[in-house]
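Apart from one protein chain that is not included, each protein chain of the complex appears where it belongs.
Right, chain A next:
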Amino acid sequence: MLSEGSSFMKGIALGGTFCLLLSLLGSFTPGMQSSPEDHHNHHHIKAPTKDELQSLSDTQMVELSQRVRVYCVIMVQPSVLVYWFTAKDTWGKHCDHAVFYSSESAKVLEAVDLNEQDEWAKLRKALKHAYDNAGDLRWFFMARSTTFAIIENLKYLVLAKDPNEPFYIGHAMKSGELEYVEYQSGIVLSYEALKRLVNVFKDEEKCPERGRALWKLSEEKQLAICLKYTGVFAENGEDTRGKGLFNSKSVGSLIQDSMDKKTLDVVEGCCSDLAITFSGMSPNQMQVMMFGVYRLRPYGHNFHDSLIFLPPEGSDND
């Protein structure tokens, strides 16, 4: 009886130790997948507060507003032409320069033909092309055409940041030790970051063109690795209250999540007022977003923003 009891206890002890060891070794998170940013090492970029902007002189504001122009790198698939058309007809109009990049050419499609099927290779080529054709644009926003972006809010986020410093911003995720920006919710690169990236592309050791042979990392992680070699780290884009601005889900989906969590104020628990991206919406839903973002509003409520952006010419859905 006693020997059985003690064996039982030994069993428990060993089992517990075994589990603990496993979890420590494999940075095993029970029940969670690649968990979001670790609290301590995490980098955040917060949008400027009203006070910060008001403390700037007028000349400073002029300079800042001259700098904050965005080159949009929009990846399209000829198999889903409707997304190319929708991006062009909706949020793409709000970029200072929107260029579409496709894996192959197709009739009707007005895009740069990368002639490439591999995702990582496409990303490299597109970014290189963007860098070569940047003109005097200093901020780069890369997204798939299935993502919806509010460029004005992006400009607000990076308004006080110097594009001659390296910035790599979006929804920051962590996979093991690697922090990377999620592709699905859009990637923001400053001119300096892109410059360093294009440079490291030439280094086959650090940043191989065809990816590493043994196991294929996703292109968003490859990007993070290459940038890391140049000293550029992923940063999470947030509003002044710390809410994430880059979303990989649609508004409806995020609202539904908030409803499921039974938060007291469903809308508060959902998304930021100055959100930059959403994803997973149909082309029709993107047209409705244009109405929701750029038109629908309650009469008599105003904001004294420090910047004003005029509507693009020749469109009627914004």
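By definition in this document, a contact is a pair of C-beta atoms (placed from the backbone, for glycine too) under 8 Å apart; a residue touches a chain by one contact, two chains touch by 3 or more; residues count from 1.
Going forward, contacts and distances are computed from a predicted model.
Visitor: Identify the UniProt protein name of the omitted chain, choosing among "Septin", "Autophagy-related protein 13 N-terminal domain-containing protein", "N-acetylgalactosaminide beta-1,3-galactosyltransferase" or "Pleckstrin homology domain-containing family J member 1".
Guide: "N-acetylgalactosaminide beta-1,3-galactosyltransferase"
Visitor: Which of these touches the unseen chain: A:Y101, A:F140 or A:Y294?
Guide: Candidates A:Y101, A:F140 or A:Y294; residue touching the omitted chain: A:Y294.
Visitor: Just to verify: which one of A:L53, A:A126, A:V181 or A:C207 makes contact with the chain not shown?
Guide: Looking across A:L53, A:A126, A:V181 or A:C207, the contact with the absent chain belongs to A:L53.
Visitor: If the missing chain were put back, which residues of chain A would it touch?
Guide: With respect to the unshown chain, the touching residues of chain A are 3-20, 23, 29-32, 35-37, 39, 44, 50, 53-54, 56, 58, 61-62, 64-69, 93-97, 136, 150-153, 155-156, 236, 238, 241-244, 251-252, 255-256, 258-259, 263-271, 273-275, 284-285, 287-288, 290-314, 316-318.
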